[in-house]
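Each remark here refers to the structure printed beneath this line.
One chain of protein is taken out of this complex; the other chains stay put.
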């Protein structure tokens, strides 16, 4: 039986301290729900922080790497999927996630949010970027939910997940 | 010697009449500059309109198709690139374009604009979506240029192209 | 710490009864070694048989799907990676596997073996197709090992795995 997979996306090198704290806590809470976490897999930024958070709480951590080998993967990744596709792998991140949580915003993150909406996935936005919130809510009416903290992010995820979540 | 390639992205089925008129005229003007046009290749929306506009003006038209065969390609395409990758091909559209012009906005278009910015490409926005303009200008300061009509779009493209354009 | 991942490739609809029996037993033995199994993920042929075999023995089962959703995935898959890329995902299968075992042969399987060799992965061939064995041994001298049954396949895998295997 396939696991519930929650994708967590966010900036790499440009992640803020708050993005990293949020991602770590989101990862921890996802693991406690019994969901697998999926991220972009590299040892940097939100990808790394969410993986570490989930790992600390005993979760299963999937990393869909842009690179052609495991070099540079977060040490917290259990399942490295090696694509060699650069940002071309962003669509795989979107399609493989039952729901996407964005911690922070960047060009790469924006592409993943947009691809998730294109694929009909619900997106939870944990960011202070008000323009992002307004823009994406316009693109995906009813399936883009801004939240204020990791706890609310995971509560909303529970409600929005196709199956009704991990219960 | 590689051709200058200008990518033109925009909504498919949800394109407005104005998006289609703009795309056709942008295609025509790109062809007159001697640049090749690249689009998502399908026989619908902005992809189709820009291809027809470029073809009418004698341009070279490249279509990077999401499908696994040429079925559904715009009849104006000269060079169908068949990816079988769905929206995964959006990153190829971004990387293969020296510059991107967006006519209108949708989730797919937003992913292409974001991936273009991720790759350092300049993006010209021909859309009335003010939230899109503000959001993407924040993501790509100095390389996202909103314009009011096809003529201005191509004038800006000429200035922004790495080589200084088709002259 | 990333899991050891063994990719098992083989025909879909054209798999023989022997291919299916072999794949199931290979899956079972891989799970008993503590390695994760990776396959093409669909509910057909060797992809399905290896997934079921691994699942029965309590293994972790990864399916890298060619489709754009989970429809058609083997019910034995734990981690569905949804690529929407058709056979374009074959390179991801090759890159993500520490070692590849082919059960049977087809055009798709041949592409995965070739891509694995291109990426420097060792390949174990469990097939009666003598032309395949000679051809691939010529392409990858020293890293293509023909075997006669599932037990030998997994014994060889243990020896060839970069880390010395699951011990």
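By letter and in written order, the chains are A, B and C; residue numbering begins at 1 in each of them.
Keep in mind that, in the parts below, a contact is a pair of C-beta atoms (placed from the backbone, for glycine too) under 8 Å apart; a residue touches a chain by one contact, two chains touch by 3 or more.
Predicted model, so just to flag it, every value in this text is computed and none were measured.
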Worksheet item: Of the residues listed, B:95, B:143 or B:160, which one is in contact with the missing chain?
Response: B:95
Worksheet item: Which residue from C:32, C:119 or C:160 sits in contact with the chain not drawn here?
Response: C:119
Discussion item. So one chain is hidden, and I want to know which residue out of B:84, B:108 or B:140 touches that hidden chain in the complete assembly.
Written reply: B:84
Worksheet, complete the sentence: Cross-chain touch to the chain not pictured, restricted to A:22, A:51, A:83 or A:96, is A:83
Worksheet entry | Contacts of chain B with the absent chain, listed as residue ranges | 1-3, 5, 36, 60, 62, 64, 68-70, 73, 75, 77-85, 91-92, 95-96, 119
Worksheet item: Which positions on chain C touch the chain that was left off?
Response: 85-88, 90-92, 105-108, 110-111, 114-115, 117-119, 129, 131-132, 134-135, 138-140
Worksheet, complete the sentence: Logged for chain A, residues touching the omitted partner chain are 68, 83-88
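We take it that only the chains that are shown with their structure count from here on.
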Item to complete: Give me the rotation angle that lays the C-alpha atoms of chain B onto its copy chain C, rounded to the nearest 5 degrees.
Response: 180
Worksheet, complete the sentence: Between chain A and chain B, the Cα-mean centres are separated in Å by 28
Fill in: Centroid spacing, where centroids are CA-atom means, of chain B and chain C in whole angstrom
40
Item to complete: Would you pick out the residues of chain C that each touch at least 2 other chains?
Response: 68, 83-85
